[in-house]
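All protein chains but one are shown in place.
As written, the chains take the letters A and B, and residue 1 is the first residue of each chain.
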Amino acid sequence: MKLLIKICLIVFLSSFFKINVSAGEKSELIKQNWPFDGFFGRFDQSSIQRGFQVYREVCAGCHGIKYIAYRDLANVGFTPDEIKSIASEYEIMDGPNDEGEMFDRLAKPSDKFVGPYLNDKEARVANNGAYPPDLSLITKARAGGADYLYNLLNGYKDPPENLEISDGMYFNTIYPGNQIAMPMPIVDEIVEYEDETPATQDQIIRDVTSFLVWTAEPELEERKVLGIRVLIFLIIITLMLLAVKRKVWKDVE
Amino acid sequence: MDKKSLNDKLVESDKTQKVDSERRDFLFMTTTGLALAGGAMAAWSMIDTMNPAKDVLALSSTEVDLSPIESGQSLTVMWRGKPIFIRHRTKDEIKQARNVLVDDLTHKSLDEERVKKPEWLVVVGVCTHLGCVPLGQKVGDEKGEFGGWFCPCHGSHYDTSGRIRKGPAPLNLDVPPYEFVSDEIIKIG
Partner (left out) sequence: MSTEKNELKGVTGWIDKRLPVFTFINHNLRDYPTPKNLSYFWNFGSLAGVTLVIMIVTGILLAMQYTANADLAFDSVERIMRDVNNGWLLRYIHMNGASMFFIVVYIHIFRGLYYGSFKAPREILWILGVLILLLMMATAFMGYVLPWGQMSFWGATVITNLFSAFPVIGDYIVTFLWGGFSVDNPTLTRFFVLHYLMPFLIVGVVALHIVALHQFGSNNPLGIDVKSEGDTIPFHPYYTVKDYFGLGVFLIIFFGLVFFAPNFLGHPDNYIPADPLVTPAHIVPEWYFLPFYAILRAVPDKLMGVILMFAAVMVLFVLPWLDTHKTRSAQFRPYYKQFFWLFFIDCLILGWVGSMPAEGIYVLISRIATGYYFLFFLVILPILSRYENTRTIPTSIAASVLSDKFVNEKTSTENI
């Protein structure tokens, strides 16, 4: 009886988790192998750097990454001088000055990335009422994370004949409701990589996804490195405590 | 669990007790030591959250463009939450600062050691007595008896090199770490 209950429980619990995880997804996401997955996951810096290039040349027209500061780029291999020159390509509103006026100045490494729009309303107006979300947290803010983004960017297909697509909308197999306001952003050769990586659509999407995973979880690598150490420590000390416990309890029936 | 009574077991364990307790001591010591070390590291990682964060540290240096400051004028900028006094000194002020016998000073320091370029004086605008901000930056301010700054809190007088000349303050105004990035731009911090 007890065994039966236990088996039931295990089956039930495992199905619970499976159902729960898949509940939020619209269409089956094709799982990808990411270098940052798993216990020993690490970022691929060159991929993130390329992804940053893709972000700047393709995404930044509509999407901001407002939680990232220019100085943060140091963590993916940019030098202080490179960061300074990247920052100085942006203008930021500062002030008020001594005359009480706001003024524009060049961005500094300590500033956050300047977005394409002043505010949400301007963003909506510029995009036919659709709001291009800030991308800093996008892989954490969508069920499926990196895989969702990868599949979404790869999910632009010809619509089935019986489906009517509204004006200014595009068919996407992954997007909830299948109609997305963002036109297909990434095609072959839309950027030209300096490191001579072939700029295939798949490669570009991988790179920009890696970059956005980094913007969402810049602590990921540090977290996993520390996590392994902490777990090893905890397992050792727990085994030692088990030995101590056994010794202490040896004489107790 | 064999079927010996508790008493039998206790008698038996008495024999091996000596060897046993040594091993147990060793195990206890290492376990305790390891737990302490882990606890200390965990505690430190938590306490460390109260240290200045990355965004705060990123603002620990600031660049100032000196070009708009004309001779005889002063500029106050904020650096690490404190006012920095930048004075474009006139020839007279420089002369005044250098024609002083160092031995007469409370806090002995040559003007040459306090500036990188004679016409630019950069000091932290916090009185070394009790932390007030001295007057002397604005045109109409009282500049004290030595033409530098005057702290209204307890009447400390600073000269044109920011050195304490009269009053309760024990030290000269601090010179922050700074460097000339170009002819007209300094980086403080």
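The rule is short, and it goes like this: a residue touches a chain if its C-beta (ideal position, glycine included) is under 8 Å from a C-beta of that chain, and two chains touch if they have at least 3 such contacts.
All values reported here derive from a predicted model rather than from experimental measurement.
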Sole contact to the chain not displayed, among B:A43, B:V102 or B:V181: B:A43
Among A:V58, A:A74, A:I92 or A:V244, the residue in touch with the chain that has been omitted: A:V244
In chain A, positions touching the absent partner: 1, 5, 8-9, 12-13, 16, 19-20, 23-24, 39, 67, 72, 133, 136-137, 140-143, 145, 176, 216, 218-219, 223-224, 226-228, 230-231, 234-235, 237-238, 241-242, 244-245, 248-249, 252-253
Missing-chain contacts mapped onto chain B: 3-6, 24-25, 28-29, 32, 35-36, 39, 43, 45-46, 48-51, 53-56
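Assume only the chains that are shown with their structure count from here on.
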Chain centre separation in whole Å, for chain B relative to chain A (CA means): 38
Residue ranges of chain B touching chain A (in the complex, touch as defined): 1, 6, 9-10, 13, 20, 24, 27-28, 30-31, 34-35, 38, 54-55, 58-59, 63
Chain B contact footprint on chain A (complex, rising order): 69, 71, 108-110, 233-234, 236-237, 240-241, 243-244, 247, 250-251, 253
